[in-house]
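Of the protein chains in this complex, one is absent; all others appear in place.
The first chain written gets the first letter, and so on, giving A, B and C; residue counts start at 1 in each chain.
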């Protein structure tokens, strides 16, 4: 779980956190998640692999605002060796405020898809271990 | 159609526009679209109606970067009197780089759903006219 | 002292944190500072007082990038009952990366300057206490 306080500069004239910021929060939580599972994003980049975002989808359930402390629960929903789907649940004082997903591919410095099972076996093992323990 | 140059501050260390910015571009294009159809967002707010975003989904097809001029085509995909779904196609030099959708509801200053057909008939007529002319 | 990790979305195509983000970090550190001194910004807003920024100045000494943990030291440099000047020093692994200042005024909901000594005596006492203990 990653926690994160809503900043003043993230609010808009409706008095709530502007909806674009949630994409930032997803990234923060995802990078923290990579740290937690023992494969920091910096290590991946050092190995010449980047994981651009192929898609995001976000459902806003309830607004939040300046000073709120948001908890973000991250899990791997699917991984087929090419695309990894991450799922996010955000809560504010135990109340669900947002559900989201992001899809990621893995490319080398030339922008070509990396053959993950061959070139990144340790990463694949970690992700598949997580999927199994979640009952996928 | 709304056009928009990618700014330097919108790039990230991958050398491309960071994916969170597309949510900003959708908003810019949507607000421009409201101006085009004759119902500026400012008018709606002056009438006490706000349209918070209920959901967004974005598919990134190709990256773009600093200096690129992005064209954004906006259309209304659906409107049932409560939820309006907007669709976006973004191109860079005629090449499709992004498809996206956003869903909006309409609330008054107390945060209650507005009965659009009763309270905002002119807006509903415009949107329904657009849907008909698009063959929906 | 407030600490803060540089986010991926804060980098630009030069591979460093984009200079505009430092204004966000100043705000985060300032709001944390208000919490520390016992006068949270939310309390001030609840009392009908807002403190818009009148000026900022920033000197960038060294770049920082994704994953760096920035420490921000905040102090009150001056307060004359109308304008408060805040000073910031940012370090990355004990190396100074940025010096900055911001100036704030205090207005009520109508946008008029608040007579701080009369209307916000507790706040003024706290700030003047800080200035004295810093030898001003």
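Assorted remarks:
Just so it is clear, contacts are C-beta pairs under 8 Å (C-beta built on N, C-alpha and C of every residue); 3 or more make two chains touch, one makes a residue touch a chain.
A quick note: this is a predicted structure, and the numbers were derived from the prediction, not measured.
Screening A:2, A:33, A:66 or A:106 against the full complex identifies A:66 as the residue touching the chain left out.
From the set C:50, C:78 or C:126, the residue in touch with the chain omitted from the display is C:50, counting the whole complex. Although one chain is not drawn, its touching partners on chain C can still be listed: residues 14, 16, 19-21, 23-24, 27, 50, 52-60, 63.
Hidden from this view is one chain, which touches chain B at 7-9, 23-24, 27-28, 31, 40-42, 66-67. Residue positions on chain A in contact with the hidden chain: 8-9, 11-13, 15-16, 18, 20, 65-66, in rising order.
We adopt the following convention: only the chains that are shown with their structure count from here on.
We define each chain's centre as the mean of its Cα atoms; on that basis chain A and chain B are separated by 24 Å. Remark: chain B and chain C have CA centroids separated by 35 Å (rounded to whole angstrom). Within chain B, the positions touching two or more other chains are listed as 16, 20.
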